[in-house]
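Here the complex is missing a single protein chain, while all its other protein chains stay put.
Let's look at chain A:
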Amino acid sequence: MAGPSFIDRARSAADDDDDFPIGDFPGGGRQTIIPQDLAEETPFQQLIRHWMNERHAPDILPGQEMLLGRLLDHIRKQSSDVELLRADPDSSEEEHFRIMLVQTEVERVKFVIRSYIRTRLHKIEKYAKYISANPEIHEKLSKAELDHARRYARLVDYHFNQSVLQSLPEQQRSSEENVPFMPPMTAQPDKLRPVFAHALQDCPPMRLPDGTMSEMQKGQIVLVPFYVVEQLLLRGEVELV
């Protein structure tokens, strides 16, 4: 009788011991954070890193469609395996709690995926007008997200016009006015907002607001305005914490 594929995959799966081990902490350890090699991250750990970055960053970061696709496929496979096992009448006690563990993990992954997508959606709706006007952001969004941003911006514009703006005198109808010392009418991502950055490896020097250069060693945590670490973040040398 053919077993469910996740058991077969388990037998042929490589041994991985690469997650964050709760390592030994000898008294005089040099590292400030438990070291973790980027190359050994599982897809789920990568997603968690991108999720945290997205939560903390004031700007929209490039979307990770491929990663999401892989994880969603994996979830589908696991769920169908669980269905198979449940339908099988001679599964034992051991199978039951194995199924339970697989389901628990699926729930965890689904939660992170949902939260990641919601965070991006929130930022997209907030900056919908800015996105429609600036093509360079479009490559950070997936096609569906871009469509949604455009339609949403149109809807909001239409709503403002219908409810308020068309009843105002001509000169006050614009939604593009820029008053000195006030933020612009179209909400723009605030790249000056401070973020906590954690260096995953030794980083090239970055320019601070007062002009000096600063370099981060692997494992350091620093509080800086977002634009200072933006390039490092996009290259994956730094994560937001």
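As a convention for this text, a residue touches a chain if its C-beta (ideal position, glycine included) is under 8 Å from a C-beta of that chain, and two chains touch if they have at least 3 such contacts; residues count from 1.
We take it that contacts and distances are computed from a predicted model.
Matching "Oncostatin-M-specific receptor subunit beta isoform X2", "NAD-dependent epimerase/dehydratase domain-containing protein", "DNA replication complex GINS protein PSF2" or "Exostosin glycosyltransferase 2" against the UniProt entry of the left-out chain gives the name "DNA replication complex GINS protein PSF2". Screening A:Gly69, A:Pro183 or A:Pro204 against the full complex identifies A:Pro183 as the residue touching the chain left out.
Residues 6-7, 9-11, 13-17, 19-25, 27, 29, 32-34, 42-45, 48, 52, 55-56, 71, 74-75, 78, 94, 97-98, 100-102, 104-106, 108-109, 111-112, 115, 118-119, 121-122, 125, 183-184, 188-196, 207-212, 214, 220-225, 227-228, 230, 241 of chain A touch the missing chain (whole complex, contact as defined above).
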